[in-house]
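With one protein chain held back, the other chains of the complex are shown just where they sit.
So, chain A:
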Amino acid sequence: MKLLFEFGIILFITFLGEALYAVLPLPIPASVYGLLLMLLALCTGVIKLEKVKRASDFLIEIMPPMFIPAAVGLVAVWDSLMPMLFPISVIIAATTILVMAVTGRTAQFVIRRKKGRNPENE
């Protein structure tokens, strides 16, 4: 039963996220509201980590297969995608490499500068 209750807590917070999405006029998905609510609940101790840990680990672990139905939806939009295939492929490749390089270099620059300044901290 414990696992069911863990799921219950997660679904309740998801429901609260849904409610916030319905009430607030912001372009933020219910899942993000739920994520923030869960983080807040954990940080304030309203929800203890062990009350959601097992169900949460399970849900995160099985996350990749959850994307399959939506990705298969590609067959339904394939015709509208075909003429855009070239630009979209180029954009995906170029921006992914760029984002990776920029993120990593920026973070590394900050870390190493901090290390150089106060080596006793590291």
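Note that in this section contacts are C-beta pairs under 8 Å (C-beta built on N, C-alpha and C of every residue); 3 or more make two chains touch, one makes a residue touch a chain; residues count from 1.
Note that contacts and distances are computed from a predicted model.
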Ask   = What name does the UniProt record list for the absent chain among "LrgB family protein", "Sarcosine oxidase subunit delta", "ABC transporter ATP-binding protein" or "Phosphate transport system permease protein PstA"?
value = "LrgB family protein"
Query = Who touches the missing chain here, A:Leu3, A:Leu24 or A:Ile92?
reply = A:Ile92
Query = For chain A, which residues touch the unseen chain?
reply = 7, 10-11, 13-14, 17-18, 26-32, 34-39, 42-43, 49, 52-53, 55-57, 59-60, 62-77, 80-81, 84, 87-88, 90-108, 110-112, 114
